[in-house]
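Each chain you see keeps its place in the complex, though not every chain is here.
When the chains are written out, they are named A and B in that same order, and each has its own residue count from 1.
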Amino acid sequence: MDRLKVKFIDRTFKNPVVVASGTYGYGKDYLDYYDPSLLGGICSKGITLHQKSGNKGIRICETPSGLLNSIGLENPGVSKFIDAYLKEMSAIDTVKIINVGGNTIDEYIKAMELLNDCELGLIELNISCPNVKEGGMAFGIKADSAAEVTSKVKKVSRHKIMVKLSPNAENIIDIAKACEDSGADALSLVNTFQAMAIDIVKKESVFENMYAGLSGPAIKPIALRMVNQVYKNVSIPIMGMGGITTWQDAVEFIMAGSSCIQIGTANFIDPMTPIKVIEGLKDYCLGNNIENISDLVGVI
Amino acid sequence: MAKVKDNVHVHDNIYLLSVEYNGICKMGQFFMLRCWELDPLLSRPISIFDYEDGELKFLYQVVGKGTEKLSRLVKGDEITLHGPYGNGFPYLEKCEITLAGGGIGIAPLFYAGRELNRINPNRKLNIFLGFREKSPLIDVFKEQFQNVIVDIGGVITDEIIYKKESVIYTCGPEVMMQKICEEGMNSGATVYASVEKRMACGVGACLGCTCKTVNGNKRTCKDGPVFLGDEIIYG
């Protein structure tokens, strides 16, 4: 298994396979299928300073090879998360990544302060939630707002910060560089693509929020391109994701420049996906005499 | 992967699928089914209609792409089942229980009735079924159970007797269940309603299926699909 062991920032991952935020709860929901300690890492569902009950109405809708979701960051708030879930998560022997969202810089900072007292692997800074203060614009769209939240969070957090980029960013390269310059320890990408579906019978959007986030195999080719562009423009490590369903998809993302990869929607298609990807990567390394999977990062 | 034993067209757009299965399942639980690769992307939640001697049965209605693909299965085909998922109906000792279902929502009530009778053979079951039109499923229930009251084209909820000590298990269209839950609350009866929501993961991980309750949001797939009637917030 050492062929799959990777270093990411200063952490060691058993393997590069991490499960994506919002698709794996707080780590315990797939216990009937396999031991989550087999995973390289687990990202928590996105946490915000205050509790959120999420969006009303329909929350998921399928599209060709894709999934639209409009969960609306339902979560118990950071304090309850720490008490009720983080302790549970720490029993799992893998890198725990806590995904943190916020509407204002202040919310991010307060959440970080509370998390400073906890043991965890790293923080995934979700800068793609609607930002009320900035007039409905997410932090993750423009480079300057992304830079601002990154540098402020870096100042208060004792944990390593991986900034999760939105594919809706105006310029994915600029925003990636801006986050690196502002002290981000790593980058993850992509979050979901802003998209929509219309109920033609009701003559209205399927989602109460009008737009929703697209994930799944449909987005893979675009996500892969973005990962590759970012890889060529920054020197901090990258966790790539977007539609990864097979070990071959994972290899594509690694070759494009991801040190680790995340699996989201594919958990819903087959709960065993992460384990199958790990096995596939292992066999691939063995069969191709690849001493360590990291040797492939960015080879194309 | 499970093997298809049979997939018969019952009537209209209703099919009965039998698959080989050995495991434990409880009444009111469901499985996520798929017999395709990526199109559609997600699996489809279908309740246990019956389970006995290594044979698991699903009664389903073709409404879209997923169920249409299910309907094309033939004996010997392979199907992927994930589950059983969900809490299911409670295995109550109580002697008299009412089962009230409408449309395809009657599916989980068949196994519920059989299980309730199995754990207490002296039990009295009152079964209320509502259908749009005459259906061969009526006979399927009548052959298995004694007190089966059927309403065709009308409102089955009007025929149910609500008392303080009544226990009602229900599954069906939202309007029907809402009515039963309300009547239950008014009369003090205990209602267990099986809720339907779109599902992605089925295991409680994605929060795609949450249902509003007086105790906050609950995950229909994991904390449900069966909830206490006076817990659910409709609308």
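As a working rule, a residue touches a chain if its C-beta (ideal position, glycine included) is under 8 Å from a C-beta of that chain, and two chains touch if they have at least 3 such contacts.
Remember, it's a predicted structure, so these values are computed and weren't measured experimentally.
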Counting across the entire structure file, list how many copies of each shown chain there are.
A x2, B x2
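By our rule, only the chains that are shown with their structure count from here on.
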Whole-Å distance, chain A centre to chain B centre, using C-alpha means?
36
Which of the residues in chain B end up touching chain A in this complex?
38-43, 80, 82, 198-210, 216-217, 222
Counting only contacts in the complex, chain A reaches chain B at residues 22-25, 29-30, 32, 45, 53-54, 58-62, 64-67, 69, 71, 74, 216-217, 245, 265, 267-271
